[in-house]
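Since the structure comes first, as C-alpha cells, the remarks are kept for the end.
Just one protein chain is left out here, and the rest sit where they should.
Residue numbering begins at 1 within each chain, and the chains themselves are lettered A and B in the order written.
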Amino acid sequence: MTTLQKSGTMIPITITKETVLVVKEQDVVPLRNTVKQCAVKIKMGLVNQTKLITAASELVRNMLRYAKGGAVLVETVSVGRNQGVKLTFQDDGPGIADINQAMQDGFSTGNSLGLGLPGTKRLVNEFDIKSTVGSGTTVTIIKWVNG
Amino acid sequence: MEIVQVLKKRKQNVLKLWLDKQAHDAALNGNPFDEGEINDYVEKLVDTFVDSIENSNIDDIKSADFDAVIELLREVSFKRARQGFSPRETGLFIFSLKESILEVLSDDLKKSKEAIPFIITLSRLMDSLATVTFETFIEGREDVINRQTDEISEISTPVIKVWDGILALPIIGTLDSSRTQTVLENLLQEIVETGSSVAILDISGVPTVDSLVAQHLLKAVSATRLMGAECIISGIRPEIAQTIVYLGIDLSQIVTKSTLASALQHAFRILNLAVRNNDTTKTIKK
C-alpha cells in the first residue's frame, strides 16, 4: 500500500465506487441511502454521517435547481489508515460565474437562504468546486471517519 | 538454484545462528532476552520461511507462498510495537535473519557460480520482508496512539447529572472543532436520556477563549436549544471576560455565570426550585 505525496496533500485511494443519477426530487432519497450505506460500512460516527448526508442533500438540491439534475459518484476512499466517503456531484448546467461570491455566507441567486455552498463546506472535511460557465459544475466533498 | 536446496538442509544452522545473534543484540542493548516467546516466533519464522522459499518464487514476494511468513512477521512486529520495543530492535530482528542465512551459506556460496544472483534476489526478498515488518511496527504504534486518543477524549468529557433535569459538563483543555463535536454529542445524548432541560457548560478548565472557541461555545448553546433545553456557560474567569470583550465576541445571546454555583442557582430558578436552609433563624438569599 503506497500513498502518493503531491504538493503537501495525500491523494486518496478509491476502495469502492458507485454512480447515482439524480434527475428528480425523489431521487434524493436513494442517494441518501447509498451515501449512508458507504458511511456505515467504514464505521463513520452518527454525527459525521448526518453531516455528510445533509451536505449531499444540499448539493443535490443545487444540482436539481440550477442544472436540472446530474450524476453523483459515491466512493469510499482511504489515505493511509484514515477512511472516508468522497462524493462528486457533476452536472452540465449553466455553471457558476463567480465561485468566490457563491462561497460567501448569505449569497444566493436562487430562492433559498443562501446557506447552500458555505454551509455545506462547513459540514465536510474537504470541499472543492470547479465550474465553467455554459458547460457545468463539479463539486467534490470528502468526509473522513476521524475528522 | 541448488543453493535453495542447500538452505533447506541447513535450516537448523540458520535457526541456531539467528537465535545467537538475537541474544547477542539483546545483551548489547541491555534488554533481558525473553527467550520463551521470541524463540517460539524465531523457530516458526525460520520454519515457514525456509519451507516456503523455492526456486520459482524467490524473486516474487507477492507470491501466495509467502503469506504465512508475512502473517507471522506482522504478528511479531505488531506485538513488539505494543510492548514498546524500539524500531532499531525490531529492524535488527529481521536484518539478522538475512545475515544468518548468508553466513550459514557462505561456504557453499563461494563454490557456487550462482552466488551473486542468489544473494541479490535473496536480499531483495528479505528487504521486502523488512518493509512489512516496519509497516506493521508503525501500525502497532499508531494503534497504541489511537487507543490513547480515544481514552483521553472519553475521560475528558464527563457529563454529570447535578440535579433532576440539570446536567453539568466541565470542559478541560482546548476546545477545537472535533473536541466540540464529541462534547456536544455526549451532552445532547445525555439530555435525551435524562430528559434534562438545563445544561451547564463549565469552562473553568479551558485555558484561553479566542473567537474560534467562542464560536464553538455558541454552537453548543444553539444545539442545546434545538434539543429543547437551555444552556448556561459558567466558569468565566476575569481574564477570559477581558479577552472576549477585546476580541469583540458577542456572547450577549447566552447566559454566562462566573461560577458553577451561580449557574446552578440560575438553573434552579429556571426549574422553579428553591434551596432552603432548615435552620429557620437564618435565610439564604437567593
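Keep in mind that, in the parts below, contacts are C-beta pairs under 8 Å (C-beta built on N, C-alpha and C of every residue); 3 or more make two chains touch, one makes a residue touch a chain.
In the analysis below, contacts and distances are computed from a predicted model.
Asker: Per UniProt, what's the omitted chain called: "Spermidine/putrescine transport system permease protein", "Gfo/Idh/MocA family oxidoreductase", "Sulfate transporter/antisigma-factor antagonist STAS" or "Aldehyde dehydrogenase family protein"?
Answerer: "Sulfate transporter/antisigma-factor antagonist STAS"
Asker: Who does the absent chain touch among those shown?
Answerer: Even though it is not drawn, that chain still touches A, B.
Asker: Among B:48, B:96, B:181 or B:256, which one touches the chain that has been omitted from the display?
Answerer: The single option touching the absent chain is B:181.
Asker: With the missing chain put back, one of A:11, A:46, A:97 or A:133 would touch it. Which one?
Answerer: Answer from the full complex: A:46 touches the omitted chain.
Asker: On subunit A, where is the contact patch with the chain that was removed from view?
Answerer: Touch set of subunit A with respect to the missing chain: 25-26, 28-29, 32, 46-47, 49-51, 53-54, 57-58, 61, 105, 112-113, 115-116, 118-120, 122-123.
Asker: By the contact criterion defined above, which parts of subunit B meet the unshown chain? Give residue numbers in ascending order.
Answerer: Residue positions of subunit B that touch the missing chain: 181, 184-185, 188-189, 191-192, 195, 197, 219, 222-229, 272.
As a working rule, only the chains that are shown with their structure count from here on.
Asker: Which subunit A residues qualify as touching subunit B in the complex?
Answerer: For this pair, the touching residues of subunit A are 1, 45-47, 81, 147.
Asker: For a test of understanding, state which residues of subunit B touch subunit A in their complex under the given definition.
Answerer: Residue list for subunit B touching subunit A: 135, 139, 142, 178, 181, 185.
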